[in-house]
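Have a look at this one before I ask anything.
Excluded from the complex is one protein chain; the other protein chains are retained at their positions.
Note that the chains are named A, B and C in the order they appear, and that numbering of residues resets to 1 at the start of each chain.
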Amino acid sequence: MFDNLYGCRESLLDGIKRASDVMIAGKVCVVAGYGDVGKGCVQALRGSGGRVLVTEIDPINALQAAMKGYEVTTMEEASKEAQIFVITTSYTGIIMGEHFLNMKDDSIVCNIGHFDCEINVSWLQQNAVEKVNIKPQVDRYQLPNGSHIILLTKGQLVNLGCAMGHSSFVMSNSFTNQVLAQIKLWTNRDKYQIDVHVLPKKLDEEVAALHLDKFDVKLTKLSPHQTDTAVIQK
Amino acid sequence: MFDNLYGCRESLLDGIKRASDVMIAGKVCVVAGYGDVGKGCVQALRGSGGRVLVTEIDPINALQAAMKGYEVTTMEEASKEAQIFVITTSYTGIIMGEHFLNMKDDSIVCNIGHFDCEINVSWLQQNAVEKVNIKPQVDRYQLPNGSHIILLTKGQLVNLGCAMGHSSFVMSNSFTNQVLAQIKLWTNRDKYQIDVHVLPKKLDEEVAALHLDKFDVKLTKLSPHQTDTAVIQK
Amino acid sequence: MFDNLYGCRESLLDGIKRASDVMIAGKVCVVAGYGDVGKGCVQALRGSGGRVLVTEIDPINALQAAMKGYEVTTMEEASKEAQIFVITTSYTGIIMGEHFLNMKDDSIVCNIGHFDCEINVSWLQQNAVEKVNIKPQVDRYQLPNGSHIILLTKGQLVNLGCAMGHSSFVMSNSFTNQVLAQIKLWTNRDKYQIDVHVLPKKLDEEVAALHLDKFDVKLTKLSPHQTDTAVIQK
Partner (left out) sequence: MFDNLYGCRESLLDGIKRASDVMIAGKVCVVAGYGDVGKGCVQALRGSGGRVLVTEIDPINALQAAMKGYEVTTMEEASKEAQIFVITTSYTGIIMGEHFLNMKDDSIVCNIGHFDCEINVSWLQQNAVEKVNIKPQVDRYQLPNGSHIILLTKGQLVNLGCAMGHSSFVMSNSFTNQVLAQIKLWTNRDKYQIDVHVLPKKLDEEVAALHLDKFDVKLTKLSPHQTDTAVIQK
């Protein structure tokens, strides 16, 4: 939850800005996928004044996006309108040749999903009439129809390729989680068979609790009476 | 998820406005609890220009509130600063006598949690020097220290007592869910023993899918190739 | 500035909710005009999860709307997409017959501009095949094409017709302004000829200063040294 949502909310723009210095305000942006990474990206782009379109395959995520006031549409439609493309899924073929050909001149295309398969970069390489390397991690392809595509960090993760990745604070949450999990597994190694284990929510709570001081968060403690009279047991 | 978060995001303000016509902008508001109901209330109050403080017992919820830029503090502290109090928990004793005595004159106190135990109304009734019924569901108590408290709908649910409850659209989601669940249970009644059953996420997806048309949401369908090459299996 | 922007930001939704109990989240809303009233309405609708389209005649206002991430389009286009229509201009004929015929079934149409000329209500009255009065201030017209229009308070001001108007706090700003202006004019009546006078910004500052305490705002005072060394004289 933490590095995907909160990390990407800040590192997406950081990557795009360092790579392109483009203004987000007023631009039509499309974010493919409205999971945790997508939610963070969408917030960041709207927060900077972008108009954000969302594509989704999951009806629950799609409804969540709609209930926040985002237009949910397909890449076929969005590729004709948007100027900034951000891919957050882990599926192949999210941006394909036909989408590139729909795009406006000098559209910026980047990926913050899991792999480098989401954007069909090989189509670009095979079909572009020219490729100019603007600076490290920024390539500008000219398409047969005359328009240009600015591809960031070859379609790999833009927050790693074009910025410094997530802030240390958010990674501290993620790493603390992993360390506590390892300690838990080791100290209870007799109880855990070799298998995939879902670790208790208790660990997440510990991680969060350890990071609250940094924000001067004052947590409320229930009295024994309040706990005893709780009607809904969680 | 739908009626708690999205329903309360709209019905909280509706209830407060119909009851009091108070301006939210510029006011310090405290929301006790940052679960789904609390998240909806906090969004609504900030969206109208209120400055929102949050109280929480759960470190994960507290961290989420902080990461959205909300001050997380205790009711002891918040009761001295805020002018609008919204309780979203299901615990007793969230607002007690000592908190009432801390409050500014004519603070508005309401509940959108589960019951009517969250606010200690009996303390008010026993300790107030005067109680004036302003209009139905709106009582103004004068405290021994001279200041006044405006209590909405006797500490019961403000969106039901002072407004019309949730919009029909959001309840359509909730009721569709229940109806689909009943159909599922009935048509598979041989498989389900008498017990508490968690119904499959598939049902939530069906509910969401049935409501997307109303918003002109265009859902994306993966091709068989995209499904086959998916690296992360969900 | 105060009653238009901050007043409407709260009283628009109050009026729509009391009249219709409609859910804003997920709905496509169009706001005609992006002046102070329009800016307040747009913030309120987005704050509740609506997707907001803007129509404008002024290029500066239009650019401001775009830089906040709103789609700026014409009523011809918007009337096919939106379900909630809010008019904030003072021009005639913003919503005309052709727009009504474009609208989705049970679209809600209201006015928060200056007069009752913005929406062509007489077209509705002459062309509707049926008119049902749902409740006071809420009429549902059936168009010849079969779809329905829900018109609030006969096209007059929705925050006055369907709610209690602005909150007392925001009107206190407006009225204080008028009173201070009258005092100023009276005490300096020798200096002011009978004419239209623009009153000094100083008065607005006084009004604002008088209302800051209510919000616990702590204003900073410059030291004489800071004032003396100020490079930009305002």
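To be clear about the criterion, a contact is a pair of C-beta atoms (placed from the backbone, for glycine too) under 8 Å apart; a residue touches a chain by one contact, two chains touch by 3 or more.
Quick caveat: nothing in here was measured; it's all calculated off a predicted structure.
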Which displayed chains the unshown chain touches: A, B, C
Of C:92, C:122, C:145 or C:168, the one touching the omitted chain in the full complex: C:92
Omitted-chain contact residue, chosen from B:46, B:166 or B:211: B:46
Contact footprint on subunit B, counting only the chain that is left out: 25-26, 46, 49-52, 63, 66-71
Those residues of subunit A which, in the complete complex, touch the missing chain: 6, 9-10, 13-14, 17-18, 21-28, 43-44, 46-49, 81, 163-164, 166-170, 214-216
Interface with the undisplayed chain - residues on subunit C: 6, 55-60, 62-63, 65-67, 72-75, 77, 90-93, 114-115, 117, 204-206, 208-209, 211-212, 215, 217-223, 225-226, 229-232
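Definition applied: only the chains that are shown with their structure count from here on.
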Interchain centroid distance [CA atoms averaged], subunit B/subunit C, Å: 28
For subunit C, residues that touch 2 or more chains besides their own: 25-26, 46, 49
